[in-house]
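Shown here: the complex without one of its protein chains, the others still in place.
Chain lettering (A and B) follows the sequence in which the chains are written, and residue indices restart at 1 in each chain.
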Amino acid sequence: MKDLLTPRERFGLLVIDEPQDRVPVFPLVTSHAARVAGVSIRDYYTDGSAMARAQLVAQETYGTDFISFFSEVGLVAEALGSKFDYPDDDLPLLTRPKWTELVEPDEMVVDPRRDGRLRLYLDAIAYAYEARGDTVPILAYVPAPFTTAQQLVDQEAFLMGLLTEPDRVHALLEYATRSVVALSKAVIAAGGLPILVDPLASGSVISAEHYRDFALPYEAEVIRYLHRYDLDVVLHICGDTNPIIDLMPESGADLLSIDRIEIADAVTGAGTRCRIVGNLDTTAMLLGSSADVSHAVEKMVADGKKNPMGFVAATGCEVPVDTPPENVHAFVRAAREAGANPDYGGRRTR
Amino acid sequence: MSQAGRTGQIPKFRDPVPGRVTFDRWLELFERVPDELIERYHYYGNGDAWSKYLFPPQTFAIYGARHLRRLKFDNSLAALRMWGFVQNETERLFRARQIGKRVVATMGDLGAVPVIVNSFPDCVAFYPDCIWWTPFVTESKVLLDAAAELGIGDATCFSRAALGAFAKHSYFPDPELVIASTGASCDDYSGVEQLAASFASDVLWVEEPVRRECRMSMPECRATVSGTVYEVSTRNFLVKEFERVVGRMEQLTGYNLSDDELRAGVRRANRARRLVSRLRELAYARPVFPAIEMMVIEFGNLHYYSDMDEWVRVLEHLLATVEERVSRRQYVLDEDALRLVWITPPADPLLLTYVEDHGARIVGTEYVINQALELMDEAKPPLEAIAESFLAASLIGSSRARADAAIRQARERKAEGVIISGILGGSHCAMESRLIAGYVKAELNLPVLEFDVAPPAREIDRQLQTRIDAFLELLRGRR
Partner (left out) sequence: MALERGETTQFRQERLAEIRSQREAGRKVIGYLCLYAPVELIQASGAIPVRLSLGGHEAEIAGTKYLRSDACTFCKSCLGNFENDPLYALVDAVVVANTCDMMRRLPESIMRHFRKPVLEVYVPRTAEALPHRLSEFRRQLELLRGGLGGITGQMAEDDGLRAAVASYNSIRQGLRAIDELRLADAPRVSESRMLALAALSWRLSPEQAGLVLSEAGPAASDPGEAAGRRRPRLMLGGSMLAEDDLWLVELIERRADIVVDVLCTGGRSFAEDVPETEDPLDGLTRFYYGRIPCMHRRPNDAFYDYARRLARERRVDGFVYKTLLYCDAYSFEAKRLKQALGLPMLHLDTDYSYENREQVRTRVEAFLEML
């Protein structure tokens, strides 16, 4: 059935606290788009127009409500000097962080037009914005300072530093924040809406206290910058966010994209302050049957719709690259049906 | 948001040297705007975060206003404030309803009815008509396609976008009342009103009478504040129509509006009109402010972008900026730019950027909203004052009258050329354009360029660019 609203119109209503014709649907199709479009993963994350075209094809194929650009969380770290390997059929892998231990960072701030792969990222955003920006919101994942910092330093050294050298960690986080803000500004200039992604701040990696002391303040700083532009900020933290769900809204995020937490708990912990985005288990997307996916989505949407601030039906994390397309179709179909709002528009045409 | 932050001293911000800047440049300039200023400006007198509006064009571009990237803007804080306020309107209308205001759609009359609606407490009037710009601002056919599905196809005025917006329920909240004015009005928009009525819970139809030609020497004739002559019986008729508007609003709100309150509404609207009049006087006499911003300012007189009080403050800020530029002789365009009068507002604002980029400037306008610029006589009973001002309307009289308004401005400002922009299939464009061009050429012996604005696109149609270029060359050659 044809939608009354475009994805952009629908999202526009969500972020001003107005009912929509249906729940927006957002399986996090990132690198999986390469499969849909028939391009190699490597081409996807090294060629901006290939990334954009793949996203456009995927959005059209699946009928999702967003286009989102993401390859991996090391984007800013790479631009700052960490080294990555580029497998042909897999995402970039961190091979050598910029520093092996916590040091006093330099003065570098990334130049998104020049450093690392940031330029192609921006090109991809601009391409998609030009092609379809009138009807579909263009989102771009921006790695948060805490996650970025963990890609700049040997991870063990970093995590130890939370306990033993907090000042150095903060210095590193401030360093990362400056570049995250620079990338955010460039994303804004390209027409994209930044999504702050901070998976290495989840309960799967650190404690709630460390989240509060080391991740949250820098998420908040980036979000404060984005709020100067009145942007509606999605904070995505995949993994276990049970321990931090009531802290996450303090970042100032407008939408919380969640993963391994019951929707009902997310609503309780954050639902009066944030919209909830999530959260079908991506393993189920990859390995389950279409029927299983449909049933799970129906239940998820039924729970998520209760969120007073609003809900976006999504996956908990990126749709795995090799997810069977029929499962993504099943997700979208089920989310549309379960998320339909028959009362939208009130009085119908006579 | 503290009172102190709002009413205390304005945080220091120095405008750059006046000029027109690109979209990209605004991103850099905005970085210098202190947080305190962003926190300072709110609409509806509200202190919540959602009511802030000092945001740059980038914000709105991210949410779909793609055409902003192509335009050039005035680089003052006042202009930034204006753009943020105007671009924010869709959200503002929904927030109005959320905070308990009554949202009333006024259609067709372009200036009079909101004066009445805004006199009622907690009521907001807006014109779905103004959605005609949305397809251009978004570079999108979404609303035009939606209108086509409802029966209005191509080769009609872009105001059909309003019908698409009604169908979507996402460009403004479903109004509690639609006050649809029709009569001596454009067929296209009257057609939109009829079809949009299907989406409305309550519609009040209001007649816009024709303004017959008459002279002050005739006993039954009077003149508006600016000198448009009209028949008293027509004014009296219109008063009756507006009494119905008051009556319906009273029914809607359960509130009996007093004469004093309506007078106060007239005075407030006049405040805006005086500010705009002064801005026009200054900005069309000297190149101190760009044409796109001036067009936005003129159209603000229709419904004040849904918050009259805040819009007046924006206008005051704009006027202060312009007055300072005049006193310092700081111009945003070449003093020697070709002087043009523009008749009928261009649906694509990029056209105004284009002519300014190519050495011309606008020194006069006839944007089919003369009634919204006309001052209301505060000495008269308020409905009479409103009715009288409406009788200066651009489209209810003859094409000769519209031409005369443009001719007067062209003479006063020594215009060198006249542009008439129209829309293919627009009823008044099809019938008036040639007549107006004929009158202008006969009276002023000035070149006239007449063209239709193409459907929404990223750039101006190449053929049209060539025609404009040739026209400007012709004007240069005549110097």
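Simple rule for what comes next: a residue touches a chain if its C-beta (ideal position, glycine included) is under 8 Å from a C-beta of that chain, and two chains touch if they have at least 3 such contacts.
Because the structure is predicted, anything quoted here is derived from the model rather than measured.
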| item | value |
| --- | --- |
| Partner chains on view for the chain not depicted | B |
| Residue in contact with the excluded chain [from B:182, B:270 or B:344] | B:182 |
| Among B:97, B:222, B:263 or B:400, residue touching the chain not depicted | B:400 |
| Among B:62, B:137, B:152 or B:332, the residue in touch with the chain that has been omitted | B:152 |
| Interface with the unshown chain - residue positions in chain B | 150-152, 155-156, 180, 182-188, 190-195, 197-198, 203, 205-210, 212, 233, 237, 240-241, 244, 398-400, 424-435, 438 |
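As a working rule, only the chains that are shown with their structure count from here on.
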| item | value |
| --- | --- |
| Chain A residues touching chain B - in the complex, by the definition given at the top | 4-6, 8-10, 12-13, 16-18, 129-130, 133-135, 137, 185, 188-189, 191-193, 227-231, 344-347, 349-350 |
| Chain A partner contacts - residues on chain B that touch it in the complex | 24, 27, 30-31, 35, 38, 49-50, 52, 55-56, 58-59, 61-64, 66, 69, 90-91, 94-95, 98, 138-140, 142, 150, 167-171, 173-174, 198-201, 458 |
